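This report concerns only the one structure given below.
Excluded from the complex is one protein chain; the other protein chains are retained at their positions.
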Amino acid sequence: MWFTSDNAAPAHPSVLEALTQANAGYSASYGADPIMEDVTARIREIFEAPDAAVYLVATGTAANALALACLCPPWATVYCHRNAHVEEDECAAPEFYTGGAKLTLLDGPDAKIDPASFEAALGFTARAGVHNVQKGALSITNITEAGTLYSLSEMKALTDLAHEHNCPTHLDGARFTNALVALGCTPAELTWKAGIDAVSFGGTKNGLMGVEAIILFDPARAWELELRRKRGAHLFSKHRYLSAQMQAYLKDDLWLRLARQANDRAAQLSRGLMQTPNARLLHPTDGNGVFAGFPREAHKAAQEAGAKYYFWPFNQSLDGPGDEILSARLMCSWSTTAEEVDEFVSLVKSAS
Amino acid sequence: MWFTSDNAAPAHPSVLEALTQANAGYSASYGADPIMEDVTARIREIFEAPDAAVYLVATGTAANALALACLCPPWATVYCHRNAHVEEDECAAPEFYTGGAKLTLLDGPDAKIDPASFEAALGFTARAGVHNVQKGALSITNITEAGTLYSLSEMKALTDLAHEHNCPTHLDGARFTNALVALGCTPAELTWKAGIDAVSFGGTKNGLMGVEAIILFDPARAWELELRRKRGAHLFSKHRYLSAQMQAYLKDDLWLRLARQANDRAAQLSRGLMQTPNARLLHPTDGNGVFAGFPREAHKAAQEAGAKYYFWPFNQSLDGPGDEILSARLMCSWSTTAEEVDEFVSLVKSAS
Amino acid sequence: MWFTSDNAAPAHPSVLEALTQANAGYSASYGADPIMEDVTARIREIFEAPDAAVYLVATGTAANALALACLCPPWATVYCHRNAHVEEDECAAPEFYTGGAKLTLLDGPDAKIDPASFEAALGFTARAGVHNVQKGALSITNITEAGTLYSLSEMKALTDLAHEHNCPTHLDGARFTNALVALGCTPAELTWKAGIDAVSFGGTKNGLMGVEAIILFDPARAWELELRRKRGAHLFSKHRYLSAQMQAYLKDDLWLRLARQANDRAAQLSRGLMQTPNARLLHPTDGNGVFAGFPREAHKAAQEAGAKYYFWPFNQSLDGPGDEILSARLMCSWSTTAEEVDEFVSLVKSAS
Partner (left out) sequence: MWFTSDNAAPAHPSVLEALTQANAGYSASYGADPIMEDVTARIREIFEAPDAAVYLVATGTAANALALACLCPPWATVYCHRNAHVEEDECAAPEFYTGGAKLTLLDGPDAKIDPASFEAALGFTARAGVHNVQKGALSITNITEAGTLYSLSEMKALTDLAHEHNCPTHLDGARFTNALVALGCTPAELTWKAGIDAVSFGGTKNGLMGVEAIILFDPARAWELELRRKRGAHLFSKHRYLSAQMQAYLKDDLWLRLARQANDRAAQLSRGLMQTPNARLLHPTDGNGVFAGFPREAHKAAQEAGAKYYFWPFNQSLDGPGDEILSARLMCSWSTTAEEVDEFVSLVKSAS
């Protein structure tokens, strides 16, 4: 019953097998390994983007920060939701990698950017010319930090606005595949067909040890990205171990299967909790995260039984009257079992 | 016969086994995994440094750049040899992480800093007060980029000079263990007892997939380093896979055995080549790298037989009279076999 | 009738006389001029701060950004009002000079920080440790961008909160003297006695050509500030021309007289407009700026007669029904005359 984060889960066994296979003998370093050639070809195929530039890094923050640095100059601003990972959880890595750009925080329910909020911000930015930061890039997170989903048309509405103002667009896809299977669309539809210029295509939260791909649909800044990656110390010498993970991920639909499993467990958990008296959802359960409130007494019971998760927001306390509703973030992963979910739901139910 | 770099070698099988073991079940993320606790304790023990702060990152450039950023403010300079990795091979990562510090390039044979060159530079730095950059940190590489070794007293002479000028000291130990076994000293003797304040303790070039430890003997800036690591996007969510590699590395003297193997192969290669007519060493073979010149005809023969390595310097050409001496960098690793070395030597001998 | 900004006003004639005097013969450069010695002594005396470090720069943005860079590391955040000059009008200079720190935008009426908003932000910052930016510095603007005044106790409430959280404090005093004469307090009371650690003490908007002093009450980071100033290219070689302006400013209470004149004209303008039917104040007129709404027809009349000022907010239009209320920012300076004000008020009155 470990729901703290999808990054607390192990890697899928296929990934470790792939590493073992990749480990045989010598290999060219720094991304010149033959596995990476295959990965690039495969990603271009999957995304129907034959010219896309594809790079691997080991953390989601690196993928986001490097991509944004290629899209937004230091004197401009990145538009993002105020609850976006790039704002809340990266200790100003985007500011570091862009060389001091701003983040303009947008509003909207369920951690989704309200187009009106974006439009207002665009209208305000650079109103006084050189005195203000300029319009930079739009960064959308899908699935969001609240576990919710932008529809393709919702994404398109935002990217259209961005492009009208010459702002390139970035998709933080730390949970890209969870969104993909939830929407039932193609990777191309979820990205460039929806107006996305650059993607952080996550693998770590969905069964890899630590690999994310940066995909630039317009390769014009590919060389710049390579230099930024090296200079940021994110170019791996023994790169084949990143390549091998990504290769395994994309093989035989592993990525899709793992994301489906995680989403299914979240749906099960969400349904289960909603049958509980006094439980309520903070946000729709669109992907692999459940954001739900239930009585303090039920929290105590679950935590005593070993369940691990975070309060959401963080500043709630187990002390106080047992029937007060406290809220939790419960993340499911590919390795979450139906039994774990059932056990958790039972504990909550019986103590509510 | 793959001598391009020690990072072209595979990881040691024990490392992959360790990953598989670490992969069981859930684990706390971002460095809070129990394996990391053990790694920290073990490194403190090995280095006889009970208060040292210990952090893992996945690239040597990250280790160097983050350590230097904690030692050198943006308006100061890092003293290093002009052939140091931080100067020549990191695409200005130290400049990026320090926020724009300079690197002052020092001279000395065999890629070792001549104390006179360092002293002259110290005397020149900040001569005009606020108009110049200030004295920052000293960065020593041992084993050097030319495969040579500083003795402990040579290191001490440099670190004493640095400390007289209030400059903290950094050891780029990408090949730390190769130096350690070559010197036959203790880790403490090679670091803090030799006046080193911060170490990049490398594992990647000696049998790991990609892990380096940053060790700060004075923990005063530990929190700053944690923030810089996160902000630089080098804090891994699934950190246990870094921890597990380092744990395996330090277990049962694996690190020492692997480094000895690599050094032995280099010694064998060096001896073999020196029996060749017209061959000569560019630098002493102190560790796992051989820097040697031999006739062009012998290069052709070796390369045709599949040998891989770099010219040193890079700008030499296979075209021209066959008896002209061209120079090569030949790196051995833990996985280099005695047979490979023999084969290479034979090829060179018979074509010289 | 030029009310666009107090920086559209000329310098006071005494300032030019001082420049002419300072121009005689040779002088030591880079701040070693004897006039600067006098300026430092005088500012220490005026601020009752015998140990304060005092530096001159030529723009308010430089004063703010350099001071904040000394107070806030790159991985922390500057708390400021969302309408602060450092946020809205400096094209991310604070982000540039701090090396990529964030600005956390606080709310509150009349461009004054609501302590509750600051407290909430402090409670939220760094809630997840290394994943978030850390608590940095507080920056208060007095007189604010809305022409309003913090009382000394309002300032103290904010600086106390800051210091409880180990956040150093900065006063953007671009209009310091306007605040000073409005409050009728001493410079010490408006700064360190109110909990301020560093001040941008403005002169440019109050009769100088272009000089601002940075005052650090704790000189511990004085040398760092000197290096940052030089590195930011804000150390003047012919520094005496900055010193001479500041010397003239502080002589015979010129600074106080000029600020009083400007405040008096604003009060006159505010009173005059408020006698106009349909006019209303957006913010109290505490200093030298009047923020007022009056009918579109009156705007047309004033602008046709040559009056210059900005709409506030900027995105209003002269097109539309004449009796609609549009809002303006009307800045008075030392050189604004009672006649100009009367003429403007008449124009508005007769067209309202």
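A, B and C are the chain letters, set down in written order, and residue numbers restart from 1 in every chain.
The rule we apply is simple: a residue touches a chain if its C-beta (ideal position, glycine included) is under 8 Å from a C-beta of that chain, and two chains touch if they have at least 3 such contacts.
This is a predicted model, so every value here is computed, not measured.
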Practice prompt. Pick out which of C:A9, C:M155 or C:I196 touches the chain that's been left out of the picture.
Written response: C:A9
Worksheet item: Pick from C:Y241, C:F291 or C:W334: which residue touches the chain that isn't shown?
Response: C:Y241
Fill in: From A:L152, A:L227, A:L281 or A:I325, residue that would touch the chain that is not displayed
A:L227
Item to complete: Could you tell me which of C:S27, C:T77, C:T125 or C:Q247 touches the chain that is not displayed?
Response: C:S27
Fill in: On chain C, residues whose C-beta touches the chain left out of the figure
2, 4-5, 7-11, 13, 16, 19-20, 23-29, 57-62, 65-66, 90-93, 96-97, 204-205, 209-210, 227, 230-238, 241, 308, 335
Response to the item:
chain B residues touching the chain left out here are 74-75, 88-92, 95-96, 98-103, 105, 123, 127-128, 130-133, 314-315
Practice prompt. Against the chain that's been left off, what residues of chain A make contact? List them.
Written response: 30, 73-75, 99, 130-131, 134, 224, 226-231, 235
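By our rule, only the chains that are shown with their structure count from here on.
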Worksheet, complete the sentence: Taking mean C-alpha coords per chain and comparing to the overall C-alpha mean, nearest is chain A
Discussion item. With centres defined by CA atoms only, which chain is the most remote from chain C?
Written reply: B
Practice prompt. Since chain A and chain B are copies that touch, just let me know if over half of their interface numbering is common to both, same, or not, different.
Written response: same
Worksheet entry | Length of the line joining the C-alpha centres of chain A and chain C, rounded to whole Å | 42
Worksheet item: Approximately how many whole Å separate the CA-defined centres of chain A and chain B?
Response: 34
Discussion item. Two or more other chains touching the same residue: where does that happen in chain A?
Written reply: 90-92, 96
